[in-house]
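Note that one protein chain is taken out, while the other chains of the complex remain in position.
Letters A, B and C mark the chains as written, and numbering starts fresh at 1 in each.
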Amino acid sequence: MTQALEDFLRRLDREIRAAGDWGEVADYIPELARIDPAQFGIAVALPGGGVLTAGQAGQRFSIQSVSKVFSLACVLGRIGEQIWTRVGREPSGRRFDSILLLEQEQGRPHNPFINAGALVTTDELVTGRAPKEALAEILGFLRAAAEDDDIHIDKAVARSETETGYRNVALANYLKSFGNLKNAPEITLGTYFHQCAIEMSCVQLARAGRVIAGLPGTPQMLTPLKARRISALMMMCGHYDGSGDFAFRVGLPGKSGVGGGILLIAPGRASIAIWSPGLNGYGNSRMGSYAAERLARETGWSVFA
Amino acid sequence: MTQALEDFLRRLDREIRAAGDWGEVADYIPELARIDPAQFGIAVALPGGGVLTAGQAGQRFSIQSVSKVFSLACVLGRIGEQIWTRVGREPSGRRFDSILLLEQEQGRPHNPFINAGALVTTDELVTGRAPKEALAEILGFLRAAAEDDDIHIDKAVARSETETGYRNVALANYLKSFGNLKNAPEITLGTYFHQCAIEMSCVQLARAGRVIAGLPGTPQMLTPLKARRISALMMMCGHYDGSGDFAFRVGLPGKSGVGGGILLIAPGRASIAIWSPGLNGYGNSRMGSYAAERLARETGWSVFA
Amino acid sequence: MTQALEDFLRRLDREIRAAGDWGEVADYIPELARIDPAQFGIAVALPGGGVLTAGQAGQRFSIQSVSKVFSLACVLGRIGEQIWTRVGREPSGRRFDSILLLEQEQGRPHNPFINAGALVTTDELVTGRAPKEALAEILGFLRAAAEDDDIHIDKAVARSETETGYRNVALANYLKSFGNLKNAPEITLGTYFHQCAIEMSCVQLARAGRVIAGLPGTPQMLTPLKARRISALMMMCGHYDGSGDFAFRVGLPGKSGVGGGILLIAPGRASIAIWSPGLNGYGNSRMGSYAAERLARETGWSVFA
Partner (left out) sequence: MTQALEDFLRRLDREIRAAGDWGEVADYIPELARIDPAQFGIAVALPGGGVLTAGQAGQRFSIQSVSKVFSLACVLGRIGEQIWTRVGREPSGRRFDSILLLEQEQGRPHNPFINAGALVTTDELVTGRAPKEALAEILGFLRAAAEDDDIHIDKAVARSETETGYRNVALANYLKSFGNLKNAPEITLGTYFHQCAIEMSCVQLARAGRVIAGLPGTPQMLTPLKARRISALMMMCGHYDGSGDFAFRVGLPGKSGVGGGILLIAPGRASIAIWSPGLNGYGNSRMGSYAAERLARETGWSVFA
C-alpha cells in the first residue's frame, strides 16, 4: 500500500503541474499576494511515523486559517466545553469573513472556523496573560504534535495583516460591541494575526495533524472524544460556504487556509497536508481541493465508506 | 457484541421512558398534532441481516422528511449528477422551511434536504409521468431496500398536509416563479405531500437504510460512491440548522423527519432507525437525538473515530 | 399659470417621444408583455375641476399597483387604524415582490404598498363578503372619486396574472402560514389580481387622485387626516426600493404600477397621472419617473419647498 500511495502522490504532482490550472493567490494580504500560485506540495503522515511526500512538501507556507484548528484544540484544553457559550457549532452558509450573520446572531459567531469565531477562541487564549504567552501555547502545541521545534511565526506576514486587515478589525470591534470579546480588540487582533502567520511545511503540518487523526504512535495530546469532535467541526465548517461541496467530493474532515494550505484528516488512517497557493471562489486552495478529492478516491479513505 | 448492544438498547428504552422529557409534537400538520409524544422505538440493522430492537420498534409512524433521502436516491438513479444544476449541496444555516435564502439564491435551494430542495427533487421525479408513478418508484425503492412489501402511504396525513401546508405551497410557487419547477406547483406538491406521508416502522426504516450504510448482505441498489455521497449530504444537512450540533454530538450521518423519525447511518456497520414524536427547537426528535448520541457513544461508531 | 403648464406638458410630451428612451415592459405578466413601450400620457387635475393633458392621456392602461392606494383607502374607511396590526408603515428597502423580509418579520409585511402588504389589505376587504363585493367597493370608490362610471376591470389581464402570478401565490400562502390571511389564499389572490387589472386612463386616474390631494371642489371621500397619511405612505413606500430616489428627485408623494402608471400628489395643488409602460430597474415607469421630476421642477410643487 505504501509504495502504491507514494507512486500515486508522484503521479498526482506531475499531473497538477502539467494542468497548470492554479487559480489566483489571495490579494488582500499584500505579503501573500506576491507568492507564485504555481506551486504544489503534499505530505501524508501514516500510523507508525512514516510520512510520504510529493512536490514541494518541505516548502514553508503561511498556515493562516488552518491555525484555527489548533487554537481551538488549545482552548478546549484550557476551558473545555465552556467555549460553546461564546461560539456556535453550525455551518454558517456564508463567506469566511461575513459580518452579516454576526448581526443576526447578536454577536455569537456560528462556529470557531470562520474569522469571527476564531477571534473568539483566540480572545479566550489571550485572556489573563500576554499575547506572547498565548502564541507560545499554540506554537508549543504544534511543535509537540509535529515533534519538530522548528516552527515559527513569519513576522512580515503578521505585520502585513496588521496593517491591512480592516475586515478583521471590523469583526473584532463588532464582537466587542456585543460584549463577546474579553480583551481590547487590538490585543486579540494582534494575537490572531500572529497566529495566522505561523509558517509550516506540508511535512510539519501533516505530522501535527496526527493528534487529531488519532494515529497510533503519536503524542497523546487530545482525548479521543476531543479529536472526534474537532474532526466533526472540520467536516461541517472547515471550508466555509464550500464545506458541503468538500464533504460531498472528498468525504474527509478538512480545514483550509487562505495561504493555500489544507489539513485533511482520515481518522485512524492518516493525516494529510496539501499546499497550493492559488485559490478557488470560496477562498480554498484550488489544486489543494482537487488533490484532496483525488487522494480520497484513490485510497477509499472517505469517512462515509 | 450483539448481546451487549441489545442490553444497551433495552436500558436506553427504560431510561428514556423514566425521564419522561419528550418534547412536543409538530402542531402544523393537524393529523400529526394528535399523536402522543410519549413514545419511543429503536431498531439497529446489522451486517448479515440481524435487526436488534427496543421499545415501539414495530409501530408505524409518518417518515416525513426522512423520505427525502430516498427520493434523492431515486433521482440520482434517474438523472444522476444533473440534479445539482437545480439544487445545491451546502448546509443552509436556516430552518427547514425557510424561504428567505431562496430569494437570496434566486430560486436554487441550498440542498435537497430542506423543504425547498426536496420539492425540486420530487419535481424531477414526477416530470414526464404521473404522480402515482413517481410515488410508486419511491415506495418501490423502500420496499426493495427493506425487503418488505408492507410499506404504504397514510392518505389521511397526505390530505391533512395538502389542506394546511401553506408554507410548502409558498415554496413551490416561489420556485416556479424562478423557473426551477418543471411541473405545475399543485402536481409537485401533491406528490411531495404523499411521499412525506409514507408510514414505516423503525424496523422497516432501519432495513431500508442498509443500502446507504452499505451493509454486507443487503440488496445492491446504490453504488458505493452514491451511498457515500448521500451519507455526506445527510451529515452536512440532515438536521437543518442543527446539523452541526448533531455531527458534534453523534458523529454519524442522519436524517430527521418532523414525525419524530431519525435514520442514522454507521457506514459498513449498521443502519439505525429511531422514533420518538416529541421535537426539539430545531424540529428534530428530542429523545431521538438523545438516543442517537447515547448509541454513538456506547458503540464508538462515530465516523470520526 | 394654466396656460404655461399646458405648454410645458406639450413640450414634455414631444421631448420624451423624441428621446425614445422608453425602457422595457414588464415581462412576467404575459398580457402586459405585449404592450408597446413607446407610449406616454399625462393628465394634471387642478383645483376647480380643470384637467390639463398631453400625449395619450385618454388611453386606458392597467393600473396594477396604483390600485393599492385605493384599496388602502377603502380599508381605512372600513376598519380604520386596526389594519396596522397586520401590516407596517415602513419602507422595506427591498423589491416589491420580496418574500425575504416576510420571513424576518414573521408574516407582517413592511407596508401596504409592497405586494405582501397589499394582499393583507385586500384580504381585509374581502373578509365577510364575496370577492365581487370587495371589487365593487374599490371600483365604486374610484368611480365616485373620478366622477366617472366608465371604469372597469380588464378580465384578460386578471386571467393572465391568475395563471402566472406564482410569486404572488407564494406570498399569499406564506402570509397564510403565519396566520396573517383571513381567507383562503385563492380567494384573496383572485380579488387581488382583479383589483390590479383595473383599467383607467390618465385623465380618470388624475381625477380619482383629487380626493387624496384634497383639491377644492372634489367629492369629500377622505378626511384631511386620512388623505395626509395616505400621502405620507406614498412618499415613504410608493416606489418600492426606489422610493428614496423618487423623493429626492421629485419631492412629491407618488405610487407606481408595473403597467407603467404613476399617480402623483401635490397636496392642495394638483393630482397628476402619468403613464408610460417601459420600466426602469426598480419596476417603476422610466419615462413616467422622468416626467414627474421635470414637472416638479417646472412647477416648484415639491412638498419640501
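The rule is short, and it goes like this: a residue touches a chain if its C-beta (ideal position, glycine included) is under 8 Å from a C-beta of that chain, and two chains touch if they have at least 3 such contacts.
Predicted, not measured: the structure shown is a model, and the values here were computed from it.
Participant: Which shown chains does the hidden chain touch?
Facilitator: Hidden chain contacts in the full assembly come out as A, C.
Participant: For the full complex, which residue in A:Pro91, A:Pro112 or A:Pro185 touches the chain that was left out?
Facilitator: A:Pro185
Participant: Check the options A:Ala170, A:Met221 or A:Ala305 and report the residue that touches the missing chain.
Facilitator: Checking each option in A:Ala170, A:Met221 or A:Ala305, the one touching the absent chain turns out to be A:Ala170.
Participant: Which of C:Ala4, C:Ala33, C:Ala130 or C:Ala232 sits in contact with the chain that's absent?
Facilitator: In the full complex, the listed residue that touches the missing chain is C:Ala232.
Participant: I'm checking contacts with the chain that's been left out. Which of C:Gly23, C:Gly41, C:Gly55 or C:Gly88 qualifies?
Facilitator: Selected residue, touching the omitted chain: C:Gly88.
Participant: Which positions on subunit A touch the chain that was left off?
Facilitator: 28, 98-100, 102-104, 166-167, 169-174, 176-177, 185
Participant: Go through subunit C and note every residue touching the omitted chain.
Facilitator: 88-94, 101, 110-111, 214, 224, 227-229, 231-233, 235-237, 241-245, 247-248, 251, 253, 265, 267-268, 302-305
Keep this in mind: only the chains that are shown with their structure count from here on.
Participant: By that same contact rule, can you tell me which chains touch subunit A and subunit B alike?
Facilitator: The common neighbours do not exist; no chain touches both.
Participant: From the centre of subunit C, which chain's CA centre is farthest?
Facilitator: A
Participant: Whose Cα centre is nearest the centre of all Cα atoms in view?
Facilitator: Answer by centroid distance: B.
Participant: Using mean C-alpha positions as chain centres, tell me how far subunit A is from subunit B in Å, no decimals.
Facilitator: 32
Participant: Just how far, in Å, is the C-alpha centre of subunit C from the one of subunit A?
Facilitator: 55
Participant: Whole-Å distance, subunit B centre to subunit C centre, using C-alpha means?
Facilitator: Centre-to-centre distance between subunit B and subunit C: 47 Å.
Participant: Find every residue in subunit C that makes contact with two or more other chains and list them.
Facilitator: In subunit C, nothing touches at least two other chains.
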